[in-house]
Each structure stands twice: as structure tokens, then as C-alpha cells.
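Every protein chain but one is kept in place in this view of the complex.
The letters A and B name the chains in turn, as written, and every chain counts its residues from 1.
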Amino acid sequence: MEFDAATLVGAFDRAGIVAFAFSGVEVGVRRNLDVFGLLVMGVVTATGGGVMRDVILDRLPLILAHPDYLAWAVGGATAAAVLIWRRARYPRFVLRVAEAGGLGAFAVAGALAAVGAGLGWSGAMLLAIVTAVGGGVIRDLLADRVPVVLHSEVNATAAGIGGLASWAAYDQSTSLAALLGLSAAALVYSAGAAFDLRLPRPAGDSRARRSKA
Amino acid sequence: MEFDAATLVGAFDRAGIVAFAFSGVEVGVRRNLDVFGLLVMGVVTATGGGVMRDVILDRLPLILAHPDYLAWAVGGATAAAVLIWRRARYPRFVLRVAEAGGLGAFAVAGALAAVGAGLGWSGAMLLAIVTAVGGGVIRDLLADRVPVVLHSEVNATAAGIGGLASWAAYDQSTSLAALLGLSAAALVYSAGAAFDLRLPRPAGDSRARRSKA
Partner (left out) sequence: MEFDAATLVGAFDRAGIVAFAFSGVEVGVRRNLDVFGLLVMGVVTATGGGVMRDVILDRLPLILAHPDYLAWAVGGATAAAVLIWRRARYPRFVLRVAEAGGLGAFAVAGALAAVGAGLGWSGAMLLAIVTAVGGGVIRDLLADRVPVVLHSEVNATAAGIGGLASWAAYDQSTSLAALLGLSAAALVYSAGAAFDLRLPRPAGDSRARRSKA
């Protein structure tokens, strides 16, 4: 039996959608949004990166063509809203794992879409980053704060590395490209989360202002 | 003589553009923008939702293909700026009616565009919402505040219901779809405005922060 990389990526894609929807709802609750606002935050965070990628590539966004993805996003956002509303505890560790896999799956999807459109390594890297962090950027714009990916996360670095890995392995096989990209991005992300890695920044600027929340 | 639903939707479309341009200029004045800034706020609020819809559907935005729409938006924004500048009173009730009709017309335009692109009910609902509230979201992003539609308006709910109504009636006739969608959205919006309806939200979060203005 042949191993099927597409199934693996698809599974992590959906896991990532649910995990990203959670993060959108969490930010929305801090802004005192109503249930529609929370739903929007969840869906937009989960699917915004893919929509940005498809708009850039002049394709009909997947979320419109495949309502299946919309259902996972709505389901994840609803679950998050209910859990937060009832002040329930939820296993953050599971969410972190889903986020790591989701980030990798999103990076692979972006890189393979770029390759499919005839783009080179820079396009694969850029679209991997857009797909993986675009949703979070829109989430933070809606929540009126500086996107966290710009100052305290390694998500974009992880997605870019994953995208490059996918691009490099694509000539061998699509399965290998998917596996390598997913693992590379998830590993860099997990290392960043585990060791609280941050990229350096020009220091000591007294005018410096961080995000408002 | 046959009743022409397209004419009705077209009329409310233009009324909505003018009313939305007013709302953009009102927000811009609170941010102390210059005349170009006010014009941009008016035009973007009035036409941003349609541009987002057309970008998503890979169509040339209507505002570029039909300068007629641009003229209504510029006219509405100019009228609003002059009235506010001269501290004139203007009939808010008329604006509210134009906004209700405009919201309905925008929702119908979004839903019918989705149907025309071969999408199902979820696409019709999503694009009705994008068309109807997209301009206001861009307005609030430019004004550096959390979009009001996410925490205190029923506009998106109204647009979504209107979009679903249009989609459901489309098999009967386009005119019926337009009429039903427009009325449903305008009714929900008007009920929301009349009774100050708000969607529920997870309460009692002491970290909650509302929009800055």
C-alpha cells in the first residue's frame, strides 16, 4: 500500500482550520465581540490566508468552492465560543499540536499552489507565508492591534522554510514535497514555541510601542 | 406593464452608495482627516464591499467598469463633507431608510453574483455579507478601530438572511429573488435599528476592550 501524502496534508489542513478558528475566537472575546463577530473572527482567521493566496493567484477561493472547509471553520469557531462562554477548560496542548500541523499544511498548500502556477522558489516561499499567516494578520487587523506575527512569533519563518522545502522536493515527488514541507514548518514552529524563540530586533528604541493587547 | 425588479434594486443600490458614503465621511471627520481623506473614506465605504466581492470572484470591479457608481459615491461623500463642514443638519431618518434599502440591494447583488458564479447557498450567504458589510469594515480599519459590525450591528445578520432569501427564490425568478432578498435584509436591519437589537456575547470578561471610538 502506498503512503498517501495528500490524505495527511488534508487531515492537518482541517486540524489547522479548527485550531486557527479557536485563536480567532479567543482574540475576539477579548474585544467583547458579539456571537456574529466571534464567528467572523474564527472563520476569517482559519480561512483568510487561503483566500488571500487564491485572490493573488486569480483562483476562486477554496472556501467558496468547497463548503466542507467552511463547515470546519464554523464548527471550530462555534466550539471555541461555547467553551469560552461556559468558562470550560480546553486542552491547549492539543490546540498547539493542531496549530503546528495546520501551519505546515497551510505552508505546503501555498507552496504547491505557487508551483502549480509556474512560479519559482521566491513565489513558493511568499505564498507559503501568505497562506500560513494571512489569516492571523487579518484577525489582528480586525482586532485593532499590530499583527503578532510581526513582533513575537516564528510562524512566518517556519512557513517560509516549509515552503522552500516543498519547492525543493517537488521535482522528486509531490508526496515528498508535502511531507518535507509539513515536517519542516511544524518542527520550526514547535521549536519556537518550546524555547520561546524570538527573532532579534533593533533594541533600545525609547519610542518603541508594542501591540495594544 | 411588468414590474421591473432590476430597476428597484438599481435605485436602492445608488441610494445605499450615497448613504454609505455619508457614514464613511462621518467617521473620517472624527479622525480629523483632510478633504482627500474624507473623499476616500466616503468612496471606500460606499464601494469597498462590491470591490471585495468582485476581487474574490475574479471580475473587474464594477466601480472601474461603470464610472456611474463612482460618481454617486463621490457625490455622496462631497455632499456629506459640505454638510458637516457647514455644521448643517441633515435628515438622519432619510439616511437610515437609504441605508436599509442599500444594505438590501448590496446583499441581493452579492447573492446573485454568487449564483451567477455557480456557487451554492453558503457562497450566496457569504458574498451577500461581504458585499453589504465589506465597505464598513474597510472604513473602520482605515479609522483604526474594531469594525462596528463585529460588536454592535445586526447588518451582517440582515445581509446574510437577505442573501439566503435571494438564493432560495432564484429558481422561481430573478425578480422574486431580488425583491425577497432586499425586503428580508431591510426588514431585519430596520428591526435591529428600531429596537436596538444586539446579538448576545460572552459576558463578564474583565479584560474586555471595546472599540476606541
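Just so it is clear, contacts are C-beta pairs under 8 Å (C-beta built on N, C-alpha and C of every residue); 3 or more make two chains touch, one makes a residue touch a chain.
This structure is a prediction, so every number in the text was calculated from the model and none was measured.
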From B:V51, B:A107, B:A169 or B:V188, residue that would touch the chain that is not displayed: B:V51
Residue of A:A11, A:A71 or A:L199 in touch with the missing chain, whole complex considered: A:L199
Residue among A:D58, A:D171 or A:D196 that touches the chain left out of view: A:D58
Missing-partner contacts on chain B, residue numbers: 28-38, 40-41, 51, 55, 58-61, 63-65, 67, 70, 81, 84-85, 141-144, 213
For chain A, residues in touch with the removed chain: 55-58, 114, 117, 119-120, 122-123, 126-127, 137, 141, 144-147, 149-152, 156-157, 198-202, 205, 207-212
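Please note the rule applied: only the chains that are shown with their structure count from here on.
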Averaged-CA centre spacing for the pair chain B and chain A, given as whole angstrom: 29
